[in-house]
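Heads up, one of the protein chains got dropped from this complex, but the rest are sitting where they should.
We call the chains A and B, going by the order they appear; numbering starts again at 1 in every chain.
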Amino acid sequence: MRLQYPTSIRIIEVPCTGKVDILHLLLAFEQGADGVMVVGCMEGDCHYMAGNLYAKKRVQRAKEILDQVGIGGERLAMYNLSSGMGGRFAEIVREMTGKIMELGPSPIRMATGTAPRASAEVTT
Amino acid sequence: MTTTPSKLQKMIASGNFAVTSEVGPPRSADGQVIEHKAKLIKDYVDAINVTDNQTSVCRLCSLAACIKLKLMGLEPVLQMVTRDRNRIALQSDILGAASFGINNILCLTGDHQHFGDHANCANVFDLDSTQLAMTVRMMRDEGKLLGGHEFEVRPQMFIGAAANPFAGPNVELRAARLGKKVAAGVQFVQTQCIYNMDTFKTFMKICVDRGLTEKCAILAGITPMKNVGMARYMQKRVPGIDVPDAIIKRMAGVPKEKQAEEGINLAVEQIEELKEVPGIKGFHIMAIEWEEKVPEIVERTGLYPRPQLNGG
Partner (left out) sequence: MIKAVPKPLEEIIGRVQDSNKVLIAGCDGCVTVCEAGGMKEAKILASALRLYYTQAGKQAQVDETSLTRQCEKEYLAQLSDKIDGYDAVVSLACGVGVQYLAEMYDNKIVYPGVDTCFLGVNEERGLYSERCQACGKCILADTGGVCPIARCSKRMLNGPCGGSEAGKCEINPDIPCGWQLIYERLKTLGQLDRFEKPVEPKDWKTSRDGGPRKIVREDLRI
């Protein structure tokens, strides 16, 4: 569709958001991510039946953990869209980028004073 | 059936309807409350139950209150739950009660502490109500404790229990359970308060058919409704009580200021109806925090004055 969206985003593809574990989300922040988005299919349309529902629960838990350890759960978000919704994708990336810019660099980056390392590759 | 000095047992044996009621002790050390409540009802009943930390709310203990009633010259029924005391304490309290000449005991398991003011306590439930009845019978008839110790001066207790025809799983099993309690030594029963007459009459029929009513005196439980709010509360929020919608409708159909009167009318009607049911040997009127209405109910149902028995 050749839509413009911020280059601040690093996309990691998985066959289903059900593959994403709480640990992957936390490790991303450990390794310097300022924000993490989990983008899954529309609820009810998961190709693997309920993968995106498990992802929803894991994102909720990870957000709680992030709040409890002083990172802030608002830096993690889950969105649901179909693969045909290119325009919506660009929109949510803009939205998330805007939110993270407002929140500033993650407390991990602030505390270590380092540039973010290369994001962890999630091999699926 | 063992005979004891119990005046309640004598009244039942005389063939008259027995009448009992209850006083709830205060949540303080104020013994005057017991005296006051007892005086309101004493001429209208054959025996007075004292509840034992009812609904798991910590109150002045039943044993102390029963001793006070005994010293007032009245006939107490010691209610005893197994929730709070192990077999050592239960037997100990029975010996204590007997040492004051208390002759009636109601053996109960007790409401779970979830309902009370100390929901985070440990519970005991070393015994259940049936096992408590077995224990009292052994103490009375054999002069023996559960641990084997034998003793001379025995409690002379008329053994009672509760029966709830309205609880699960079904009326047949509730009657079978009463049969089990009778086999364990229970001589009289005070039922849960009755609103569903059909279910209760079915229960009584099964008890009669099983021969239970010859071994055990069943006293029908009556609780007058103060207002429609109380009726609704009991229907929705109290497990084991069955309040038919017709009762709610009747209470609701009367203006607020007349509801208390209607509740008393209903209680009176229930007693009159139950007098005709085979196997009913009396009535247990539970007018919780409404003890002052007991006289009226007893009078209006022709149960006053209480028969004077020889030596009683």
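Note that a residue touches a chain if its C-beta (ideal position, glycine included) is under 8 Å from a C-beta of that chain, and two chains touch if they have at least 3 such contacts.
Small disclaimer: the values here were computed from a predicted structure and weren't measured.
Peer 1: Considering the complete complex, identify which of B:121, B:183, B:246 or B:309 is in touch with the unshown chain.
Peer 2: Within the whole complex, the residue contacting the unshown chain is B:183.
Peer 1: Looking at the full complex, which residue from B:12, B:134 or B:228 touches the chain that isn't shown here?
Peer 2: Residue touching the absent chain, from the options given: B:134.
Peer 1: For the chain left out of this view, which of B:83, B:140, B:226 or B:306 touches it?
Peer 2: B:83
Peer 1: Mind pulling the chain B residues that touch the left-out chain?
Peer 2: Against the missing chain, chain B presents residues 83, 87, 109-112, 114-115, 123, 125-131, 134-135, 146, 162-164, 167-169, 173, 176-177, 179-181, 183-184, 192, 239-240.
Peer 1: Tell me, which residues in chain A touch the chain that this view leaves out?
Peer 2: Within chain A, the residues that touch the unshown chain are 21-23, 26-27, 29-30, 64-66, 68-71, 107-108, 110-112.
Just so it is clear, only the chains that are shown with their structure count from here on.
Peer 1: In whole angstrom, how far does the Cα centroid of chain A sit from the Cα centroid of chain B?
Peer 2: The mean C-alpha positions of chain A and chain B differ by 65 Å.
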